[in-house]
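A single protein chain has been omitted from the complex, and every remaining protein chain is retained in its original position.
Order of writing sets the labels: A and B. Residues in every chain begin at 1.
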Amino acid sequence: MSLLSLDKATIQFGGLIAVNQVSFSLDKGDIFGLIGPNGAGKTTCFNLITGIYEPTGGSVTFDGKVIAKAGKSAGPESIAKMGICRTFQNIRLYGSLSAIENVMVGGFLRHRTGLFSALFDLKRAADETVELREAGMKLLQAVGLDDVADVRSRDLPYGSQRRLEIARAMATQPKLLLLDEPAAGMNPQEKMDLMEVVRSIRDQFGMTVLLIEHDMRFVMGLCEKIFVLDHGEEIAFGLPEEVRANPKVIAAYLGEAH
Amino acid sequence: MIHSFTDLLAGASLTTLPQQLASGILLGAIYALIALGYTMVYGVLKLINFAHGEVYMLGAYTALFVTWALGFTPNAPNPPEARVWMLLIMLLASMTVCAIVGILIERFAYRPLRNQPRIASLITAIGLSLLLQYGGQLVLPVSPPPSIDSKVNPFSDNVKFVLKQGDSALLTQAAGFQPKVDQAQAAFDAQLKSEKSQFDLSPRGEELKKALEDVKREQKVVTDSANASKVEITLPKGQLIMLGMVVALMAALTYLVMFTKRGRAMRAVSLDFNASSLMGINVDSIVTFTFIVGSSLAGAGAMMTATFLPGTQINTYFGVLPGTKAFVAAVLGGIGNIPGAVLGGMLMGIAEVIVIWLGYDAYKDALAFVVLIAVLIFRPGGLLGSAKVEKV
Partner (left out) sequence: MDSVALRRLGFRLLWIALGVAFAFLVQWVALSSGQFNSNGQRLFFLAGLYVTLAVSLNLINGITGQFSMGHAAFYQVGAYTTGVLAAKFYSDGAGLASKYPLPWLIGMMFAGGLVAALAGFIVGLPSLRLKGDYLAIVTLGFGEIIRIIVQNQKSLGGSYGMDVKPKIDFIWLSTLLAIATIAISRNLLKNVHGLAFLAVREDEVASSAMGVRVTRIKIAAFLLGSALAGAAGALLAHHETFISKDTFPMDLSFIIVTMVVLGGTGSITGSTLAAITLYLIPERMRDLKDVPVSYAALGVIMLIVTVAFVRRTMEKDFSKLRTVKLVAPWFVSIVVVAVGGAALKNVGPLSKVIDGQQLRFVIFALTLITLMLLRPQGIFAHHEFSLQWLKKVLARFTKRSGEVAS
């Protein structure tokens, strides 16, 4: 059974249909690519899956449960709890918190102790804080940021911020991780490193990955399946080689008349 | 406690409604004028200019000083007649002084903080507002609270608009009572002379007193119903002129914003401050210009209020309540939106008099906020504004 499936999902903003009857499904363990020219509706798909926007039509099913259907969504907080987490295209870190604190916030959603125990600094709250900090340090290590754990995130270089976002999302222990243009603004070496990180996310942490990326080499080198959107509609789906050869995809990217 | 709609209306008489609405529109016009200043500044700087109410207060003082300079000093034999040109001088002086104050405030309190978090400017704005209120106490005449001499206003006679003639039978009947009342009064007065004390009347005296009271009561009943049968609005001429001037100022503002180059630049800055500066618009000069326009409108409003609303007393807190309400009006209409400020101001003015009309004077200041909260919760962008959707 598939982990996530979209069934004719549609989002309309006023007159603009940003996502139009899109259907695809991900199996557990996939590294799945979502590509398309600017404004194709990729990020909107992410917002739909993570509950930030509600679909105007169709439905989204995750892990056997319907998490969104026309005019209704379980909402970002419960969807995160069910096991979907994401990064943002225009980085949305907590700028004045340090790297490790950012990751700890990610881990907070599975907290067991109540607010009361924190306000009185009871042992169980303190223990949990220590636990989350240690778990967070491990994740920072996994993305290679353990040496800047105490640096304010807004002071980190761009590439590190992107990796920090990944670590923060991983801290929620998702089954499915959505990455929105994780390699944007990175140099070739950083991109190579990032590919390794994404592979290890799947192999070591057992997460399924859905990613948006404009860098074709990155996508083709990493993803096992690729879904292509243009103007909110599916124009191709398949293995990297198939997609690369698809004339519709070439037309969409090169802007030929269609 | 209010149990039903009829209870709510118990204190109000429907025939006075038009008069109240007219006052509401006048009040609203002033709120609108002040609200424009808030909204325009918010439009370009996204800053709530908390000191705007104090600019308005300084406008009223300026008008006062002009009248003093022209000879209308308290306790002095005042010149017999004022002329229209004098009102014009007052208006121009108020607008100019307020514009200058606006420029200074922007230049020295807001511009240095433009690249800082907005809350910093908000705090200096609060500080400035306190400074002008308290500092004003030191240098401005405050006690006894001065007001502009009524002789300054040559338009104090009333204009009456009759919407519905009274019931003529009732009116004549009411008029007919006066001789009867006079007669009873005379009889009683005559009797009183022969009484030992007015608190200890003889039986004859008691009888006359009762007769007088009866006839008076009857007169009141008939007069009330006669009055209730007619619907009219009475307004001093000055206030009508004030309304006309507000409309003219708004028309001028519309022209300025919609059809001049500066106005277009101003709209561009309010859409996107940074992009505008990249496109070669001199944003500093546009911001200054915005403060000039907004503040001088407040000055005009202050001069007119102080002159045409009889008995208006001026003190350094003169701007606090109108300022707060005008600010609410700006938000109500959609802050940053110019027609919205006018609409919001009018609605606030009318809503306020309606609450008074219903007999809830004590709550008239709370009403502003109740309306505001309701609007913001159900339509966060205000009536004419649109709430910004954050793209993720």
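In this section, a contact is a pair of C-beta atoms (placed from the backbone, for glycine too) under 8 Å apart; a residue touches a chain by one contact, two chains touch by 3 or more.
The shown structure was predicted, so the numbers you read here are calculated from the model rather than taken from an experiment.
> Quick one: jot down which shown chains the absent chain touches.
A, B
> Thinking of the whole complex, not just what is shown, which of B:131, B:241, B:358 or B:383 touches the missing chain?
B:131
> Specify the residue from the set B:117, B:179, B:280 or B:311 that touches the hidden chain.
Of all options in B:117, B:179, B:280 or B:311, contact with the hidden chain holds for B:117.
> From the listed residues B:21, B:109 or B:228, report the one that touches the chain absent from this view.
Of all options in B:21, B:109 or B:228, contact with the hidden chain holds for B:109.
> For chain A, which residues reach the chain that was dropped from this view?
50, 52, 75-77, 80-81, 85-86, 88, 92-97, 101, 104-109, 111, 113, 115, 118-121, 123, 125-126, 128-129, 132-133, 168-169, 172
> For chain B, which residues touch the unseen chain?
46, 48, 109, 112-113, 116-120, 122-124, 126-128, 130-131, 134-135, 137-138, 327-328, 331, 335, 362-363, 365-366, 368-370, 372-373, 376-377, 380, 390, 392
To be clear about the criterion, only the chains that are shown with their structure count from here on.
> Hey, how far is the Cα centre of chain A from the one of chain B, in Å?
Here chain A and chain B have centroids separated by 55 Å.
> Considering the complex alone, what residue numbers of chain A touch chain B?
43, 47, 52, 88
> Within their complex, state which residues of chain B touch chain A.
Spelled out, the residues of chain B in touch with chain A are 392.
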